[in-house]
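Have a look at the structure below, then the notes.
Only a single protein chain was left out; the remaining protein chains are all shown in position.
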Amino acid sequence: MTIWNNENSEAREGDLVELVGVGYKHIILQLEKDGVLHTHRGVVQHNDLIGKPWGTKTTSHTGNPFFLLQPSLADLIRGIPRSTQIMYPKDIGFILLTLGVGPGTKVLEAGTGSGGLTTALTYSVGNEGHVFSYDKREEQQKTAIRNIEKFGLAKRVTFKIRDIADGFDEVGVDALFLDVPNPYDYLVQVKTALKPGGFFGTILPTTNQVIRLLPELRRNFFSFIEVVETSIRYYKPESERFRPVDRMVAHTGYLIFARPFLTPLEDSLESEDGDPDENSGKNQ
Amino acid sequence: MTIWNNENSEAREGDLVELVGVGYKHIILQLEKDGVLHTHRGVVQHNDLIGKPWGTKTTSHTGNPFFLLQPSLADLIRGIPRSTQIMYPKDIGFILLTLGVGPGTKVLEAGTGSGGLTTALTYSVGNEGHVFSYDKREEQQKTAIRNIEKFGLAKRVTFKIRDIADGFDEVGVDALFLDVPNPYDYLVQVKTALKPGGFFGTILPTTNQVIRLLPELRRNFFSFIEVVETSIRYYKPESERFRPVDRMVAHTGYLIFARPFLTPLEDSLESEDGDPDENSGKNQ
Amino acid sequence: MTIWNNENSEAREGDLVELVGVGYKHIILQLEKDGVLHTHRGVVQHNDLIGKPWGTKTTSHTGNPFFLLQPSLADLIRGIPRSTQIMYPKDIGFILLTLGVGPGTKVLEAGTGSGGLTTALTYSVGNEGHVFSYDKREEQQKTAIRNIEKFGLAKRVTFKIRDIADGFDEVGVDALFLDVPNPYDYLVQVKTALKPGGFFGTILPTTNQVIRLLPELRRNFFSFIEVVETSIRYYKPESERFRPVDRMVAHTGYLIFARPFLTPLEDSLESEDGDPDENSGKNQ
Partner (left out) sequence: MTIWNNENSEAREGDLVELVGVGYKHIILQLEKDGVLHTHRGVVQHNDLIGKPWGTKTTSHTGNPFFLLQPSLADLIRGIPRSTQIMYPKDIGFILLTLGVGPGTKVLEAGTGSGGLTTALTYSVGNEGHVFSYDKREEQQKTAIRNIEKFGLAKRVTFKIRDIADGFDEVGVDALFLDVPNPYDYLVQVKTALKPGGFFGTILPTTNQVIRLLPELRRNFFSFIEVVETSIRYYKPESERFRPVDRMVAHTGYLIFARPFLTPLEDSLESEDGDPDENSGKNQ
């Protein structure tokens, strides 16, 4: 059980909680005895929150309202201080599902970045699983480590400073995700770490990178290659004028998934008509 | 650890495995000693698979190749025999993330349907969490139960036959998802089962249903209401002619998320300018 | 020939021209002898432009470069001073094509608004066609008239101040477009003005309006009803890093098209299986 998603019906000392104030401003904080939170709308005493049930409304010394909440995973990820491009919830949800990351999964990622995906991975693998997170930039990874520790997830992840050209220490991991600009340079290392038929994924912002990656995947006997863009569109939640919002994110990156094998599948499995099995998920 | 996503490097008797044959045809089966699989491309002996490492290539009696794989979660969900509209991976991934479903989560769903979301939920909550799944159609639920049992996830879920108008047995669950045509009729029941500030979600195919739901959510003091459409577009994974596929899914449903409170947040938290906090996730 | 899209290879006195300066700043102006243009990057003399071939590079008195261009229709529309929501090129192009607006077409629109659609309509109908543009807000229409006059298109359009509840003066027009919030209130007036089987279109921002319009269309014997959203996504035109832009317009409005008849088609033409002809354009 992580410290924030606990089973208690009220906030306790040490819990990571979320306060929501005027304008739906989100603040994530860890409750400490006698702690004090300074906001633009006044001071809130931690002691006024400790022991209170979720959903409690409190007020700052200036009379502004704040609601006490368990933080959502998406809010935690969105709230991470970022020194690099953050991964978006729209992509993270799809990545977790496609890689099959869940309780007990052993998953490897590189680079760590700001730790957005690391947070989701460590949350999802549970105490029985484990995350191995590589980055070559020490300063970068320190920031991510601080976040993961704040979220109470540190014991589920091993951080390493490494140029992944030198390879990974692990073998037989269930899933492996690369968030680096040049994944095509590390496919041999990926294959060594990932079990045969394991789940590989990567995200690339430009078509040029995808174009460069695809032949390298095949050359290294990766199969079930899928390239996919996700997008989400929010609606204004107004019953009398129900319509989409005016603007949306147009692009984050292309997601590429594949599974490595010891021999090339494609030579064997292409059917005469070239049509993929309709259960293969294309177009879904 | 679920039976299919195990730590072994080879397939064992009792494992749920995936065979992939010509045309990328996926077949999911449970390995049994002396078992026999009949396919359009010949007969495969289970004994030829038991004890073999993942990625092994075998052949049917007619000489057609098959590759031995651990099934992916997405393949399992896509492969579920469906008597109702199935939920799509593009939506399931986003739902899990937004509801914060992970190891240890207690989550309630209704209706069970074909068990696609049930599968993802039971996989994600791990052995420390639990899923409560309600449906009023007994035959329907039986099919879902068979699937969940096949996946080795049965002990993580409690199935109930119930008209949810009569309420849920649980209180204080972390998350609750309704996949019913009229969620607006059950919000009092939802609030009773869900902890304050817990995560509620539902999926509705038509705008009319969303329009009807929104005021009911507010009337029942749900806040942080988000309405969102997800979409994914696949690309042809061809390096020399990289382009999207020709056709795609245009619509599955509108996802609606909200969190219930004891008092209405909106009266307190609307800022003067009405602009939501930019961390609230809108437009992302 | 409109004054801006002329056959000459060089700019003449009286021409509506476009100057493009640093930062791709667009300026639209009418050339006058001895005219002077003041910009943030210096003063440009009209005399330096008159008689010069399209594409000529000139400089302001401060040495900043400006290029002399014929304005594009899209730039003219985007540049219209707007007191109301403007219609977007992505929608206008699709509207013109679907309504079949071209040389010789007689088309009616209400309301005039800022004149964005009016500009495209008057441009497209040529000297043999005609546009009738209604608005009940006199001040509003005056602005549009000024724009249309500046574009040299005034003689192709008749402006009228009218509450269209009182009906239109024209009968037998080829096409009719309503850009009003409540088109469902004017369908009898539309049918009277439009020839049987003529082309009707409207744009509505919210689903509620569409839901209200649809039964009124059927009640008034409109058929071939199509509801469609258009969207466009721009790419960064960079060869080495080819990818979509970061953000895009998520919504402008729902376009609804239909054709009026004297008797209801749908009763007669629904096939047994309910499938529309695949040439009917659905899904395209």
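Per-chain numbering from 1; labels A, B and C assigned in written order.
In the analysis below, a contact is a pair of C-beta atoms (placed from the backbone, for glycine too) under 8 Å apart; a residue touches a chain by one contact, two chains touch by 3 or more.
Because the structure is predicted, anything quoted here is derived from the model rather than measured.
**Q** Can you tell me which of C:Leu16, C:Leu96 or C:Ala110 touches the chain that was removed from the display?
**A** C:Leu96
**Q** I'm checking contacts with the chain that's been left out. Which of B:Ser9, B:Thr62, B:Asn182 or B:Asn208 qualifies?
**A** Residue touching the chain left out of view: B:Asn208.
**Q** Determine and list the chain B residues touching the chain excluded from the picture.
**A** 205-208, 233-234, 240-251
**Q** For the chain that got dropped from the picture, name the residues of chain A it touches.
**A** Interface residues of chain A facing the absent chain: 207-208, 211, 250, 283.
**Q** Which residues does chain C use to touch the chain missing from this display?
**A** 1-2, 5, 7, 9, 20-26, 53-55, 57, 65, 67-70, 72-75, 78-79, 88-90, 92-98, 100, 102-106, 120, 123-128, 172, 174, 195-199, 207, 210-212, 214-215, 224-239, 242, 244-245, 247-249, 254, 256, 259-263, 265, 268-271, 273, 275-277, 279-284
By definition in this document, only the chains that are shown with their structure count from here on.
**Q** So how far apart, in whole Å, are chain B and chain C when each is placed at the average of its C-alpha atoms?
**A** Here the centre of chain C sits 45 Å away from the centre of chain B.
**Q** Where the CA atoms of chain A average out and where those of chain B average out, how many Å apart are those spots?
**A** 18
**Q** Among the residues of chain A, pick out those that touch two or more other chains and give their numbers.
**A** Residues 207, 233-234, 242, 244-245, 247-249 of chain A each touch two or more of the other chains.
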